[in-house]
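Here the complex is missing one protein chain, while the rest keep their positions.
This part shows subunit A:
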Amino acid sequence: MLVLGIESSCDETGVALYDTEAGLLAHHLHSQIAMHAEYGGVVPELASRDHIRRVLPLTQATLDEAGRQLTDIDAIAYTAGPGLAGALLVGASVANALAFALGKPTIAVHHLEGHLLSPLLADPAPSFPFVALLVSGGHTQLMAVHGVGHYELLGETVDDAAGEAFDKSAKLLGLGYPGGPALSKLADQGDATRFKLPRPMLHSGDLEMSFSGLKTAVLNLVKEQSPLNETTTADICAAFQEAIVEVLVKKSLAALKQTGLKRLVIAGGVGANRQLRAALDDAARKRRFEVFYPPLSLCTDNGAMIAHAGAKRLAFAQAAGSFSIQPRWDLASLPAVE
């Protein structure tokens, strides 16, 4: 069965083709394809939520790369929520219009389920059950994943997401916005022992996290050390990254302990962070658990995870034409796939 997946819940427009036998055939993100030819110029940043102009050229590019035709598609999966209503409607309308014209069914996919299952696209893939740390610019949560649709929220951030703390601290350090990756790069050159930043809620005794206070601590440090020279900036970056990584690792270990599970899966953009991966790999060796990451290109929002999650939910495919989106949607309310 060949599933087309469309993601348009926030900034990224992503399209992918997933085959239940052959796996992921092709996927494209608006930022990764040469849009210049299609639009005769550079796509301005202001179009970051302009999914309408993107989704069809991306679909064509994906089909071309996979060497398939629209008529080969068996079902169309789309992100139905959570996300921005206007952005979600674009993907949902296109998916339903295409599917209606082709006489194929559609599958409404939960954006976070797409992320949670994305490590299954890696080789080797984890088997169920596992603990998932979903950590990105918009989310930071720990879930117990017992199977497709069997999700249990263990803990999450009470304020800012970890990726957001990276980006905003980078801004405070004069590294631009979003500067999370730039901050991580500088952190590699810095001395993490020179400054001590707080580890919010590290000892809260539960799996909740908080990153808003860390941003304020960086602000105070920047004021105190101002004007910043290169060494000091790198040292603050290193201290910041160490604080975030320690919280994420300790909370993940606590989640494994609490659930008794032996597999940890990382998903989301911050999952690409090298120090986080190194610290988790190290902990996995010492504590004898397995850790899995999605392919780097699938850490951020993308269409592949939607096509993949749709393929896992073929049993819930519906006739195209009538649809609704869910800007707010509780992951725990999803029906389980047996």
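In this section, contacts are C-beta pairs under 8 Å (C-beta built on N, C-alpha and C of every residue); 3 or more make two chains touch, one makes a residue touch a chain; residues count from 1.
We adopt the following convention: contacts and distances are computed from a predicted model.
The complex includes a chain that is not drawn, and of the options "Probable peptidoglycan glycosyltransferase FtsW", "tRNA threonylcarbamoyladenosine biosynthesis protein TsaE", "DNA repair protein RecO" or "NADH-quinone oxidoreductase subunit L" the UniProt name matching it is "tRNA threonylcarbamoyladenosine biosynthesis protein TsaE".
Across A:59, A:79 or A:157, the single residue that touches the chain missing here is A:157.
Of the listed residues A:68, A:171, A:199 or A:262, the one in contact with the hidden chain in the full complex is A:171. Within the complete assembly, A:83 is the residue of A:83, A:126, A:294 or A:310 that touches the hidden chain. Although one chain is hidden here, its contacts on subunit A can still be listed: residues 10, 44-50, 82-87, 136-139, 156-161, 163-164, 168, 171-172, 177-178, 212, 215-216, 218-220, 327-328.
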